[in-house]
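With one protein chain withheld, the remaining protein chains of the complex are depicted in position.
Note that the chains take the letters A and B in the order they are written out, and that residue 1 is the start of every chain.
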Amino acid sequence: MLDFIKDNRKPVITLGLVTVIAYVFYFLDEIKTTSVLVFGWGYAVPLVLAAMVGIIGERTGVVNIGIEGQMLMSAFASFFGSVITGNIYLGMLIGIAAGLIMGGFLAVAAVKWEMDQIIAGVVINIVAAGLTSFFYAPGKTLPQLVPVVSIPILSDIPLIGPVFFRNGIFALATLFIVLAVNFAIFKTRWGLRSRSVGEYPSAADAAGINVTRVRMMNVTLAGALAGCAGAFLALEAAGTFARGLTAGRGFLALAIMIFGAWNPMGALAAALFFGLSTALASQLQADEVINIPQQFVNLLPFVMTLIVLSVAVGRVRPPAAAGQPYTKEG
Amino acid sequence: MKRMRTLAGISILALVLAACSSGTTDTAAEETAAALDDSNCAAAENFCVGLVTDIGKVDDKSFNQSAHEGAMAAAAEVGGFYKYIETTDTKDYAANMGQFTDKSYDVIVTVGFLMAEATVTAAKANPNTKFIGVDQFQAEEVANVTGLIFPEDQAGYGAGYLAGLMTKTNKIGSVLGLEIAPVQLFAKGFEAGAKAANANVAVTTVYHPPADNGFGDPVWGAAEAKKQLAQGADIIFGAGGGTGNGALIEIAKAEGAGTAIFCIGVDTDQWFTVPEAQPCLITSAVKGLTEGTTALVKKAFDGSIAGGNFVGSAGIADYHDFASVVPMDVQDKVAGVVAGLKDGSIKTGVTL
Partner (left out) sequence: MTLTETKTPNKIGFLVRNQSIVVPIVAIFVAFVLGGILIFLQGVNPLVAYRAIFSEAWFDSDGLLRTFQKTTPLVLAGLAVTVGLRVGLFNIGAQGQLISAALASALAGIYITNLPPILHVLVSLFCGVIVGALWAGIAGVLKAYRGVHEVISTIMLNSIAIGILDYLVSNPFQEPDQSLQRTKKIAETAVLPNIGVIPFGFILALIICLLVSWMLNKTTAGFRFNTVGKNKFAATYAGINMKLMVVTGMLLSGGLAGLGGAIETLGITYRFEPAFNAGLGFDGITIALLARANPLATIPAAILVGTLRAGGASLQFETGIEPEIVDVLLAITLLLVSAPILAKYLFRGKAQKSANVTSGWGN
């Protein structure tokens, strides 16, 4: 536990500060604070999951800017999958499968075919947008709702309980997914091999690791998380599908990934930070306290990421071999 | 090998989706026997009706769809031919209308007030074609353009009056699309009506921040509705296309939906267009889009259509399953208010 805090100093401190401030507000106005936090976390969930997709990919050396398209396709698939099969759980699986398929496509295109990774991502985005618009059928209703589950004991903690532990399946799973991904990347053999592939592929190759296989597997599996994000949006958050449902969240997730220094805990902290600032701005506007134009609040993540990138050169850096196809020499 | 499998997979997926989707527009299915195509619209006995949507589709469960259904019904009734074009780019308004005028269509319905200017320009260039501009207020009268407008504030007022009487927490809210005139009229009418019914009520009004997806952001709508519910609102008005629909669906999921918590739809009777919302949908603030479009198209057919503005009807939809939940005296009061608005004895007092 202490190790964990030591390794993730910045995110833990940020989260700690946020928690303290949140509780202060909680004493002032229980209901409002809770609802603002719920809004913020709801905003952050798909972003966190999408950021995980990016992190796993880039840590292994594959840049993925097609997360937006993956999420959109999964949202579409999970909604219509639920409608067609009449079962929302099957719909969730179909959504995750869609994410896996698109991840697989990126894997094949960028790793096997050695297509430029950026272009592969762009293609995924355009294809997803075009196909989901083209095949959209109106007037369909979800057969069931995603049940809201309360985790016993945990959900009784004042403030934090209802926000994080009383939610639909994907929202609940997100926190645990982040912890699991963090553990996997930094504490398992799989994580070590993946990271070596992402930092110094020729050395990894020399050590006997099949670079191509690791990259393809990771990118494809990460797609499942994109599937979760998409399924969350369509089934839990909106309860329906609309064209362009993802509305740029995939790109926002890239900013969060970078702002979080390619680190799952960092991404979590970043997503929460931006989610809360959005929620806060919205609440301040509703209360007519101060009117911060929503567009500026939406811009915050992008601007801050650019600043961080420009200022923290060397201290915040991506995996060294991210973006380059690996070709075996000799 | 992998390529083959991927291709096969995609083809199968495409087949499955094609089997149960509507990638084509349904013109073929909706035509009637009388006029089977638009090859000779210029002839007097052929009556061709065209429709151009605003950016968006005819399946948007909202005003594009209502106008489409109205025009289609009118064409069927008079034995005419009907076709529509969905606009994807604001620069294409003129071109899309041009598709119809090139074939000498008799009537063109243009939907949405963003198209107002383009409609007038096209009308002036094509004096023999009748144009019906849905939600397009005609400040100046042009002989062959009829603006189909609605007193949205009246519909909002009626819904708000109901909400003011029904609320137990004295807190109600609205989750809205972009801050444009029709939406503002709905929202301000809602607030005015609520306050008229119940002086103690607090109304929270939130518009979607300006963005391309202002009317198509159900995720935001749902989150906003959830927030307002958590802060004590027990009746929420969802007015803003897909955004509002998201709010309705979220409210329907809430604990107490239908007994202590209600939602109100907009534009058309959303009981039918958004069935997921039925658990909470006590009523909708409706504009008679479909009836108004049908009426005007038929007027164009029999030659009685005139330039200027045609005011359609606005009111509130049926209570459906909630007829037993809304007390009779409340129903009577609301009906009285709606009637008073219609005959002018009650004014909403809303100005923009």
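Rule of thumb we're sticking to: a contact is a pair of C-beta atoms (placed from the backbone, for glycine too) under 8 Å apart; a residue touches a chain by one contact, two chains touch by 3 or more.
Since the structure is predicted, the reported quantities are computational estimates derived from the model, not experimental observations.
Contact with the chain that does not appear here is found for just one residue of A:138, A:161 or A:323, A:323.
Contact with the undisplayed chain is limited, among A:22, A:93 or A:109, to A:109. Of the candidate positions A:197, A:258 or A:279, contact with the hidden chain is made by A:258.
Mapped onto chain A, the footprint of the missing chain covers residues 58, 63, 65, 109, 113-120, 122-123, 125-127, 129-131, 133-134, 202, 248, 251-252, 254-255, 258, 293, 295-296, 298-299, 302-303, 305-306, 309-311, 313, 317-318, 320-325, 327, 329. Interface with the hidden chain, as seen from chain B, comprises residues 11, 14-15, 18, 23-28, 55, 83, 85-92, 95-96, 98-99, 102, 114, 178-181, 184, 210-212, 352.
Keep in mind that, in the parts below, only the chains that are shown with their structure count from here on.
Remark: chain A and chain B have CA centroids separated by 35 Å (rounded to whole angstrom).
Listing the residues of chain A that touch chain B in their complex gives 31-32, 34-36, 38-39, 42-43, 80, 84, 101, 105, 108, 112, 134-139, 141-142, 145, 233, 237-240, 242-245, 247, 279, 282-283, 285-286, 293-295, 298. In the complex of the two chains, the chain B residues touching chain A come out as 2, 6, 9, 17-18, 20-23, 57, 59-61, 65, 204, 206, 209-211, 213, 216-219, 221-224, 226-227, 230-232, 242, 245-246, 249-250, 253, 273, 275-276.
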